[in-house]
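Note that one protein chain of the assembly has been removed; the remaining protein chains are unaltered in position.
So that you can tell them apart, the chains are marked A and B in the order they are listed, and the count of residues begins at 1 in each.
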Amino acid sequence: MAAKTLKINGTMISAREGESILEAARDSGVSIPTLCHLDGLSDVGACRLCIVDVGGRLRPACTTAVAEGMDIQTNTEQLRAYRRQIVELLFAERGHVCAVCVASGHCELQNLAVSLGMDHVRYDYLAPTCTVDISHQRFGIDHNRCVLCTRCVRACDEVEGVHTWDISGRGTSARIISDLNQPWGDAESCTSCGKCLLACPTGALFQRGSTVAEMEHASGRIAVIVESRRVRG
Amino acid sequence: MDLHELQQIARRERERRRRIRIHCCTSLGCHASNAIEIKRRLEEAVIAAGLEGEIEVAGVGCMGFCGHGPMVEIDPENILYEYVSPDDAPSIVASIHGGACTAGRGDKNHPFFARQYPIVRKNGGKIDPERIEEYIAAGGYRSLYRAINEMTPAEVIDEITRSGLRGRGGAGYPTGLKWATVAKSRGDRRFVVCNGDEGDPGAFMDRSVLESDPHLVLEGMSIAAYAVGADQGYVYVRGEYPLAIERLQKAINQAKKHSLLGSQIFDSALDFRVDIRVGAGAFVCGEETALIASIEGGRGQPRPRPPYPAESGLWGKPTLINNVETFANIASIIERGSAWYSGIGTESSRGTKVFALTGKICNTGLVEVPMGMTLREIVEGLGGGAPDGGTVKAVQTGGPSGGCIPASLFDTPVDYESLAKVGSIMGSGGMVVMDEATNMVELAKFYMEFCMDESCGKCIPCRVGTVQIYRLLEKITAGEATPADVDQLRALCQLVRDTSLCGLGQSAPNPVISTLKYFPEEYDALIKP
Partner (left out) sequence: METSSVSPHMRDTSASINDNRLKILEATMKRNQYRPDALIEVLHKAQELFGFLSPTLLISVARSLHLPPSRVYGVATFYHFFSLAPQGEHTCTICLGTACYVRGANNLMVAAEGAIGVSAGKTTADGTFSLASARCLGACGIAPAVIVDGVVAGNVTPRDLSARLVALLASPSKDESRT
C-alpha cells in the first residue's frame, strides 16, 4: 500500500493510503475532537466536530481520506469557534442537565464542552419534552440526553447485527426508536446485549438503577470486539 | 426498430394529420383551469360543424404562458387564444372559417414569446405528450439512432463536453466531464439517474418538461446510457407531480413497445431499461446522495462526498445523475452539433436556460432564454414587470438555497458565475418576483422555516442551527431583537454555511445572508436600539 505524505499543522507526516485524516492525525499524536465517530463503527460525518481545514476548505476528518500533499490545519481559531458553537447548539437542543445525569464525569458531550471552553449557551433552549423509557428489564433510554449521533444504531446494526434501533422523523423531531417505535421492553428484536450502552457518548442509554455520575460507558470495547472478530477472520 | 421504421412512423403520423390542428394545452396550470373540458367541447364543436376531415383537436404540452391559461392555439395559422372557457369552443372552431371568436386573442409576437429560444421546450405546446408518434414525427429518437450507429461512446461524451453544457439542476457542473468520469469509473454495472425531484418552491420547469415532452428526457437518458455504459435508469419524480408521473409512465411503456427502451435498442448491443421512482415529500432528496438513499428505499439522508456518485453511487456502482432539463438538452446537441450549441449563451454558460417566472409579475409562466440575458430583460421585458402598477423590488432565484437580488442589480446577466457573484445561485431556475409589498425579513423567515422543516436532521449545524436562525428571525419580526441578536444571526448563518454536511444545509442561510446584505434597512427598522 502506497504511503501519502501530507502536512498537519505545519508538520510533515506520512499516512497509509485509504486512511482517514482523523486516523492519520491520531497516529501522529494530533487529537481532533469527535462525537459521532466511534472506533469500530462506520463513519457518517454527521456531528461536524472533527471538521478540519484542508487547504482552505472545511472537511470532516473522519470521512475524508488522506491525499498526497494535503495541507491540514486542525485547530485554528475559526475551527475552535465553530466547534464551540456546535456543542452549544447541542446543549440548547434537549435537556442536558449534568448535575442530575448518570453519565456526569464520564460524558463525551460534557468533556467536549470543557475542552472547547464552552461555558455558557447563548441560544434559546428548545427544551422539548422528551420521554424516558425504562420498559426494558435492565436498560433505559432518556431521550432528553440523546444527541442523535446514531452510534447505538450502528453498534446494533454493524456489531450485534440486529438493527433494533433506527431514527424516526427528521430535523429536530428526529428520535431514536426501537422496532416500531415501541417501548424498548416490547421490542422483540432486541437481544439485550448492551452494545448500544457501550456506544452511547452521553447518559441517554443507561443501566437501570445507576444514579448520578455512576454510568461509565466502556465505549472502547466496541473496537475490541470488532478488531478481535477481524483477526479471527 | 431501425431508421426506416422510425421514418415510417413519422410519415404515417404526418399523413394522419388534418390540415388544421387545434392545440389545447393540457399541462397542470391549464389542466386545473378546465382544459380537459375545453378540449372535449372543441372536439364536439368540430364534429357539430362537420369539419372532422379538416380539423383535429390535440391535447398538447405546456405553452409556457401559464398565467394567461387556459391556452388554445390554431396550427398552422399561428393564432393564439388565452383565458379560454369551455363556452368559447364553438366560436373558436367557427373562427377558422372566418367566424367571430368570443375567446380572448393572445399575441404570439409578445416579447414573452418572441424573445425566447426554445431548445428544451421546442416541442412544448406543439405535440401530444401521450403519443410517441408525434414525438417521432417531430424528429424524435433520431439523435439516439445517430449516437448508437454513427458515434462511439467516447465521441458522444466529447460532443457533450465540447457543447459546454453544464448541469441545469443548480450547481452547474460540466455535464461532459461528469459523463466521462462515470464512463471511466470501475464497476460491473453503471446507472443513469434523472433527478426530477424539483423541490424548490416556485420552480416548475422540470414538471413542465416531463408533462409536455417525456420522450425528450428518455431519449437524453438513453444517449447517456450508451455513452457511459449503463443498462438501468431511474427517473426520480416528486410525488407532488402526479400528471408528470402518469405521462412519463405512458412514455416509458410506448418506448418499450417500440423497442426504444429494453434490449438491443436499434439492433445494437445497448440494453437500457428505465423505471420511475416516486418521491414521498422530502426536499432534501434533490441532493444527489440523498436521492440515491431514497432510490435504495431508505431515509433520504445525504452522506459526505467524496466519494461522488460518479464513482460510487447507487448500490456503490458508478452512477450518472443529471437533472431533467440537462437530459432534455442532449438530443438537440447530438442532432445539431456542439458547435451550434456552444454558440448560444455566454463564454462560461453555454446554451439556454428555462426559468419559471412567478410571484408579483404580469406574465407568469415558463421562458427559455439564452444564458447571459439580463435579469431586467427577463423580469421587465418578457415578464412585463409588476402587475397593477406596482414596482419590482427584488427577484429571488434558486429557491431556499438561493438569494434575493435587488432591482438595482437587474443588469446582472443570468449565468452561473454572475449570479454567484451577487450572492445567489442559478438553482433550478425559479424566479420569484417581489414587489414593494413584500417584507424581505418575513420572506427570509419563510425560507428558513422551509429549511428547518426540510432538514433531514443528520448533521447538527443544519438540524439545530436552522431552528435557532428561525427563532432569531421570529424575534426580529416581533420587534424584540437587539443588535446583539443580529450579530448572533450572522454568526449562525456562517456556521451553517461552512460546516453543514450537504449542499442544502450549506446554502440554507443564503436567503438570510442576501437580504441582510441588500435590505439592511428592513432589518434595522425592526431592531430595538
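Everything that follows uses one rule, which is that a contact is a pair of C-beta atoms (placed from the backbone, for glycine too) under 8 Å apart; a residue touches a chain by one contact, two chains touch by 3 or more.
What you see is a predicted model; the values in this text were computed from it and never measured.
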> Taking the entire complex into account, which one of B:Pro90, B:Gly233, B:Gly430 or B:Gly465 touches the absent chain?
Replying inline: B:Gly430
>> Using the touch definition from the top, which of A:Thr5, A:Ser42, A:Thr76 or A:Ser189 touches the missing chain?
In response: A:Ser189
> Which one, A:Gly18, A:Gly55, A:Pro128 or A:Gly169, makes contact with the chain that was left out?
Replying inline: A:Gly169
>> In the whole complex, not just what's shown, which of B:Glu44, B:Asp75 or B:Glu240 touches the removed chain?
In response: B:Glu240
> Quick one: which of B:Gly106, B:Gly199 or B:Pro461 touches the chain that's been left out?
Replying inline: B:Gly199
>> Using the touch definition from the top, which of B:Lys39, B:Arg207 or B:His258 touches the missing chain?
In response: B:Arg207
> If the missing chain were put back, which residues of chain A would it touch?
Replying inline: 162-170, 177-181, 189
> What residues on chain B make contact with the chain left out of this view?
Replying inline: 28-29, 31-33, 66-67, 69, 198-204, 207-208, 238-241, 277-283, 294-301, 356, 358-360, 364-366, 396, 399, 430, 432-434, 438, 446-447, 450, 454, 456
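To be clear about the criterion, only the chains that are shown with their structure count from here on.
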> For chain A and chain B, what's the span in angstrom between their mean Cα positions?
Replying inline: 40
> Which residues, counting only chain A, touch chain B once they are in their complex?
Replying inline: 44-48, 51, 58, 60, 63-65, 82, 85-86, 89-90, 92-93, 122-124, 126, 147-148, 167, 169-174
> Quick one: in the complex, what on chain B touches chain A?
Replying inline: 282, 299, 303-304, 306, 452-461, 463-468, 471, 488, 491-492, 495, 498-501
